[in-house]
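For this depiction, one protein chain was excluded, whereas all remaining protein chains were kept in their positions.
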Amino acid sequence: MTASHIFEVFLKAEGKSEFRHAGSLGAADREMALLLARECYSRRGEGHEIWVVRRDDIGVADTRDLSANFVKPHRMNDGKRVAEHRRSQREDE
Amino acid sequence: MRTWNDIEEFEAFLDGGGLVEADDGMPDAFRQEVFRFIEFHANSELMGGLTERDWIPHSPGVRLKQIFLAKTQDEIGHAHLLYMVAADMGVKTREQMTNDLLEGRTRFHNVFHYRAETWADQIAIAFLVDAAAFASQRAVFAECSYGPYKRILRRIVGEEGFHMRHGEEMVLRLANGSETQRKLFQDAINRWWWPAVQLFGPDSPPDDPLLRWHIKSERNEVLRHAYVQKYVPLLQGYGFTIPDDGLHRDPDTGQWMMSAIDWEPLRATLKNDGPDSARRLANAVRNHFETRWFRDAIEVSA
Partner (left out) sequence: MPLFDASSGVGEFLTAFADDEHLIGSHHAWWIGIAPFLEEDLAFCSIAQDELGHALALYDLVTDDIDQFALRRDRSAYRSCDFVEMVMPDWADTLVRHWLYDTAEHLRWEALADSSSVEVRGIAARALTEESFHVKHARLMVSRSVQSEQARNIVIDSLQRLLPHSATMWASVAGEAEALTSGVTTMSSEQLAEQYAQALRNDVNEWGLDVPIVLEPTGQSHRLERHHDFDDFYASLNLVMDLDPTANW
């Protein structure tokens, strides 16, 4: 099975949770991957829905581009100043 | 993809709880060591499945056959997950790993070089052997600095939990059963106790890279000792004896102490020279060869 394709498998559990990556498998095509995915990743009903995606079709972002956003304080607010203000008001009363 | 300037920087990253991912520029020594470890684990799951396979046709009940099939299916499923993760490390393809296993170039756990001789052996595997493997897997899962391995270990450890409970339920059945059943299980313990204890391996070397790199979280001898503390009283509680004349309780610590372990049988299995290694590998090779036309056909259709 070396020349066949690798598919990434995503499961969605019942309820509000989002699809999550479960792992991968080898299959000749998408239909086969869907058929085989259940017994590889959902033997006890872990997935109420399953997606399979050819690994080759996944776009992967450059981590260096992503790291630029690891620290963006102007997009955050921890609420500390307002909390401090309110605390001091309560103390004044 | 992340890179590290040198091994010190990499090890500091691991010491800080960092997780390495498949596309990271990890040091080659780490890649090789972790790959070899996962491949060994994958091989062991597969060969464990083949050990159990021998007794599935003889399951004494339709429901039992269904349950044991599901358990062995999990082991095969674990092998699948592990081979996928190992292949992504870029050291060998899945096909190379299969060929290396079948041609005797790679190793697997000592216990799966032995033949299950009776139905009680099947249960001893589900109880004693799986428990030993489970303990060592949990100790890897606890830290495990290689992200993809840690994530599939969560699934594997979860499923082994079902196997543990099932295994003990089966022991209970034999323990509460007839004289024939009790004797059958005692004989199985006599065969499997030492291989199960040896599964943990000899004491970890002083500078085990697997410990230093947070793949293993605990030393072999510590895991082995904890296993003995748990399973000696469990088996005795069910009315069975441990095949170790020197087994005693340390009067000061209350700990169970074993006789010295003979490591020769373990060394033989590591050379694929265990009691049932040749037969099991030969069967697997023949079958792999005979189903090749189908794999080729599927590949052509891709």
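So that you can tell them apart, the chains are marked A and B in the order they are listed, and the count of residues begins at 1 in each.
One rule holds in what follows: a residue touches a chain if its C-beta (ideal position, glycine included) is under 8 Å from a C-beta of that chain, and two chains touch if they have at least 3 such contacts.
Being a predicted model, the structure only gives us computed values, none of them experimental.
J.: What shown chains does the left-out chain touch?
T.: A, B
J.: Out of B:Tyr83, B:Trp194 or B:Trp256, which touches the unshown chain?
T.: Of the listed residues, the one touching the omitted chain is B:Tyr83.
J.: Using the touch definition from the top, which of B:Lys65, B:Arg115 or B:Arg212 touches the missing chain?
T.: Final answer for the missing-chain contact: B:Lys65.
J.: In the full complex, which bits of chain A touch the chain not displayed? Write them out.
T.: Output for chain A: 1, 25-29, 31-32, 35-36, 38-40, 43.
J.: Touching the missing chain, which residues of chain B?
T.: 46, 49-50, 53, 56-66, 69-70, 72-73, 76-77, 79-80, 83, 119, 173, 177-178, 180-181, 184, 283-284, 287-288, 290-298, 300-301
Everything below uses one rule, namely that only the chains that are shown with their structure count from here on.
J.: With centres defined as the mean C-alpha position, give me the chain A-chain B separation in Å.
T.: Computed value for the inter-centroid distance: 30 Å.
J.: Please name which positions on chain B make contact with chain A in the complex.
T.: 1-2, 23, 70, 73-74, 77, 80-81, 84-85, 88, 93-95, 151-152, 155, 295, 298-299, 301-302
J.: Would you mind writing out the residues of chain A in touch with chain B in their complex?
T.: Answer in residue numbers: 1-6, 23-26, 28-29, 32, 39-40, 43, 60, 63.
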